[in-house]
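A single protein chain has been removed from this complex, and every other one stays in its place.
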Amino acid sequence: MVANAQLLLSIEDLAVSFDGFRAVDGINLYLNEGELRVIIGPNGAGKTALLDLVCGKTRATGGSILFRDKQLRGMTENQIVHAGVGRKFQAPSIYESLSVFENLELTYPKGRNVIGSLFFRRTSEVEERIQATADMVGLGDRLEDLAGLLSHGQKQWLEIAMLLIQDPQLLMLDEPVAGMSQAERQQTAELLNRISQDRSVLIIEHDMKFVEQIASKVTVLDQGKVLAEGNIDRVKNDERVIERYLGH
Amino acid sequence: MTTILRLLGGRLEWLICLGVFAALLLVVLPLAFNGYFLNLLGRYLALAFVAIGLVMCWGYGGMLSLGQGVFFGLGGYAMAMFLKLEASTPEATARQSTPGIPDFMDWNQLTALPWWWEPFNSFSFTLAALLLIPAAVAYVFGYALFKRRVSGVYFAIVTLSLAAAMSILIVGQQGYTGGANGITDFQTLLGWDITTDSARYVIYYICVFLLLGCILLGQWILSSRAGRVLIAVRDEENRVRFSGYSVEDFKIFVFMVAAVFSAIGGAMYALQASFISPSQVGIGLSVELVVLCAVGGRFSLLGAAFGALLIKTAEMYLSDLFPQLWTILFGLILLVVVLAFPKGLAGLYELTRDYALAHFGSSQSDAAVEEHADKRSLHGREEGFLVRAKRILGGIR
Amino acid sequence: MGGYTTSEIATIMAMQGIAGLSLFGVFLLMALGLAIIFGQMGVINMAHGEFLTLGSYATYVVATMFESYAPGLFSYYFPVAIVLSFLVAFGVGYLLEYGLVRHLYKRPLDTLLATWAVGLIMQQIFRSIFGGRGVSADAPDWLQGSIQLSQMLFLSRSDLFVMCIAIAMTVIVSILLYRARWGMRVRSTTQNRAMANAVGINTAKVDRNTFALGCGLAGIAGSAFTTISATTPTAGAQYLVDTFLVVVLGGAASLLGTVASAFSIAQAQSILEFFITGSMAKVLTLMVVIGIIMLRPQGLFTLKVRQ
Partner (left out) sequence: MQHSNWRKSIAALTIAALAGAGASSVGANEEYPTDEVNTTGLAVTDDTVEVGILHSLTGTMAISETGSVEAEQLAIRQINESGGVLGRQIETEVEDGASDWPTFAERASSLLESDDVAAVFGCWTSASRKAVLPVFEENNGLLYYPTFYEGLEASPNVFYQGQEATQQIIAGLNWVHEKENADTYYLIGSDYIWPRTSHAIARHHIENELGAKVVAEQYFPLGHTNFRSAINQIRLKNPDVVYSIIAGDSNVSFWSQLNSAGINADNQTVLTNSVTEDEVKAIGAENVEGHYSAMKYFQSLDNPHNKEFVEEFKEMHGEDSVIGDVTQAAYLGPWIWKRAVEKAESFDVDKVREAARGMEFDDVPEGYVRVHEENQHLWSKLRIGQWQSDGTAEVVYESDLIEPDPFPEDVDIDPDEME
C-alpha cells in the first residue's frame, strides 16, 4: 500500500501472542479515509484479535498502530475512543435495562469524565442529535422503549447508532449481520453504505454474499497473517484463499 | 422547588421518604429518648454513614469493600487525636513523667509528642485530614486495584486484608496509637464540654444533619449521569469503556466518596462515643457494616441508613435480653435477606407499597403502567418512581 | 542485623527455615480446601474457618471418647479423629451447598455474605455446646517431643505430623484434580456449565461434591491443628485472612501456586519474626502480599490466558 495524504490507519508488523500462541503475527494493514474494508478469514485467523488490538482491548506485543498521527499502542480504551475509533462487538452490547434514548444519551460524547458526568444536562441539542441518530438506524420511534425489548437486529442497529452518535473517524464492526434475517441484512447493508460515506469502516464478516453487497476491497487473514488483499473479485479467485478459506 | 426536584432526578416519592426519615431523626427520636439513648442512636447513625457509602460503592459500583472500617477508623482516629490532645493539657496530665502528652504515650515511655501528632493540635487541620487522608488512601488503592481490573471478589479480599493489617498495626504501635485500648477519655471540643447532656443533643443534631447532607449528596451523584454510568458498567462494562469512559475513574471516584463518608462517620463516632479503638478498624466492624448495608438495602441510600439504625437498635435491646440467641438471630436475618430480599428493607418497602397500591384504589391501566415501569427499571424502582409518584398524586386527586 | 555474627545468622536462618516449614504445613493445609472451593468454583466461603473449627471439635470429642471408653487405645485415636473430622465437615458442607450456596452461584458477593452469616451461627453453636473457653485434647505420646536434627535444630513431632498430612492431602487433591475423571468434571463445570451439562455431567452434583470436599479438607486441617493450638469457637476464623491471601497470591486456579505461595508467605513471616516483633512481622507480610496482589492480581503463578 502506498502512503498518501488520505491514509487514516496504518497497522505495521502488529503482533500479539498468548503464552506462545501467536494470534496476530506481523499484520500490515492500511486504511484510507472514507474507505470501507471487510476482513474475512477462517475461524482463529486473528480477525477479532486484530480489532481488539486496535481498540485497546488487548495489548500488542509488537508492531505499531498509527491512527492519523497518533500511536494507538499504549493508549487506554477510552483514549482511543476519544481519538475517534469506535468498536462494535460481535454480540450486541447495549444496556438492556435502560431505554433506547438513555442508551444513546449515555454514549453522547460530552461529559465523559467524572466531573463532566456529574454536571451533564439533557439539552435540546442532545435530544435532537439522539433523534437524528436513531432515525438513521430506523429506531426513531422506539426511543422510549427498553433496549432489552428490541429484536436482535434492532439491538445491533442500536449499538451501531451508539457508535455513530460519537461521530468516530473509524468504525470497526465485528460480524454485524450475524443472526439477522435476510431483510435485516439488506437494511444493514444499506445502512453501512450510508454511514461509510463520512468515515472509514472496518468490518469482519463471514457471509460472502453480504460482503459482496458492501465491499470493494477485502483483506483475508489466516493464522494471524495477511493471506491476500484486494478487490473482492480478485480475492475470490485467489487459489490460496479458496484453499484456506472459501473452500469448495 | 422544581429545580431541586430536577436535581434529584424528580423523584417525589424519594423526597417524601427522605422527609419522613428526617422527621424521625430530627423530631421523633429526640422527643422519644433521653440524652443517654440519643447518644447511642447517634453512634449507630455514625455507622449509617458507612452504609450509605457502601450503597454507592457496592450497590451501584459493584465493588464490595470489606475494608470500610479502615476509612471509618482513619476518620475516627483523626478526630480522636485532636480531642485527646485537647484533653492532655499539662495541668490535666501533671502526674505523668512527661506532662502535656497523651496518657498512653507516657505509659509507653514516650517523652515527646511524635511529629505527626503535632498538626492535630489544629482543629482545621484535623477536619481537613479526616476528609483528605481517607480520600487519598482510597485513591491510591482504587488506582492500583481498578487500573489492573481487580474484580469484585478479589477486591473484597484485598480490602479485607487491608483492614486486618491496619488493626494489627494500630495494636502493635501502641505508643503512638494507644494500642488495643484505643484512645479514650475526651473532655472538650474547642473548649466546649462535650460530656454534658446538652452537648449530646447538639452533637446528635450535627450528626443527623451531616448524615442527611451525605444522603442528599449521594443521591445527587447517583441520579446524575455518573450514576447511570455506574449502572451501565454493571450491565455491559465493555460498552462503557468503548464509549469513551474511563471506567476506572468512575470506580475510583465512588470508592473515594464512600471512603470520605465513612471517615465522617468515624469522626462522629469518636465524638459521640468518646472513644476509638482498633476494633473500629478491623475485619469485624468492616464486615458488620456491609451486613447493615445489605439488610437495609444495598441499592437505597435511605434504606441502608435506616437499616443501620434499626439493626443496631434492635441489637441493643435484644442482645441484652438474649445474649446467646441474638448472634444466631442476626445470622438468620442476614441469610433471609440474602436469599429472599436481596434489596433489603428498601425492597420490602417497595413490595408492600406496590401490593397496597395494587389492591387499594388503582385501576387496571395503572397496573399495566406499573408493570411496564417495573420491567423498565433495573431494580424495580429506578425509573418506576416517576410513574408511581404521578399515580400516587393522581390517586390523591 | 542486631549484632549477630555470620555463623549465628546462618544458624538463625536454618532454625527459622525449619520453623517456617512448620508454618508452611499449617498454611498449606488450611488453604487446600479453599483452593478447591474458591480456586476451582470461584465461591468465597467465609465460613471456611468454622469448618476448620468443626474438625477441631470433632477431634476433641473423639479424643475425649477414647479417653473415657478406651483409654488403652488412646494413642491411636488420631486416625479415627481425622476420618471423622473429614466426614462431619464434608456432611455439613454438603448440606450447606444444597441449602444455600447453590442458590447463589450467580451472585458471588452474596455468597460471601451468606456464608459469613453461616460462620457466625456456627461460632455461636460451638460456643453454646463447648463453651467459650479453649479446649484441647492431650496429644498421643507419639506426637509429643521433637526430633533433633543438629545441636540447635529441632523439629517437633506435631509439626512434622501437620506437614505430612498437608503434603499427603496436597498429593491426593492434585491426583483428584488433574488425574482423575472427577477433576475433569470439576474443571469443565467451572469453565462452561452449559456445555458440561450437555455432555452429560451432572453439574449440580459436581458442585455439591466439590464444595463438600473443600469443607472436608478444612475439617482435616482443623483436626491436625489440635496438636498445635487450642480450639475455641473463633479459632478457625483467625486463619481466614491468611488463608485467602495464600490462595489469591498463588493464583486461584493453580494448586502448585497455592503450595508455592504458602511456602513463600510462611518463610517470609518466619524469618521476619526473628528480627522484629511478631506483630510487625505479620503487618509487614500482609502489606507485602497485598502489594504483590495489587501489582499482579491474577496471582504469582497463573499463566496469562486469552480472554
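Order of writing sets the labels: A, B and C. Residues in every chain begin at 1.
The definition used in the following text is that a residue touches a chain if its C-beta (ideal position, glycine included) is under 8 Å from a C-beta of that chain, and two chains touch if they have at least 3 such contacts.
Please read these numbers as outputs of a predicted model, since none were measured by experiment.
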| item | value |
| --- | --- |
| Displayed chains contacted by the hidden chain, counting the whole assembly | B, C |
| Touching residue (missing chain; options C:174, C:188 or C:238) | C:238 |
| Residue among B:23, B:112, B:180 or B:336 touching the omitted chain | B:180 |
| Touching the absent chain when the full complex is considered, from B:45, B:131, B:171 or B:254 | B:171 |
| Positions on chain B where the hidden chain makes contact | 36, 39-40, 43, 95, 97, 103-104, 107-109, 111, 168, 171-172, 174-175, 179-182, 184-186, 195, 273-275, 277, 279-280, 316, 319-320, 323-324, 327 |
| Absent chain, residues of chain C that touch it | 2-3, 8, 11-12, 15-16, 18-19, 22-23, 26, 127, 131-136, 138-139, 143-146, 148, 152, 154, 156-159, 228-230, 232, 234-235, 238, 270, 273-274, 277-279, 282 |
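Keep this in mind: only the chains that are shown with their structure count from here on.
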| item | value |
| --- | --- |
| Higher-contact pair (C-beta pairs counted), B-C versus A-B | B-C |
| Cα-centroid distance, chain A relative to chain C, in whole angstrom | 49 |
| Length of the line joining the C-alpha centres of chain B and chain C, rounded to whole Å | 34 |
| Length of the line joining the C-alpha centres of chain A and chain B, rounded to whole Å | 43 |
| Chain B: positions in contact with at least two other chains | none |
| Partner chain B, residues of chain A touching it in the complex | 55, 57, 76-78, 81-82, 86-87, 89, 93-99, 102, 106-107, 109, 111-114, 117-120, 146, 149, 159, 162, 166 |
| Sites on chain C touched by chain B in the complex | 42, 44, 100, 103-104, 107-110, 112-114, 116-118, 120-121, 123-125, 127-128, 241, 244-245, 248, 277, 279-280, 282-283, 286-287, 289-290, 293-295, 297 |
| Residue numbers on chain B that touch chain A, as the complex places them | 220-221, 224-226, 228-229, 231-232, 235-236, 238-247, 249-250, 253, 375-378, 382-383 |
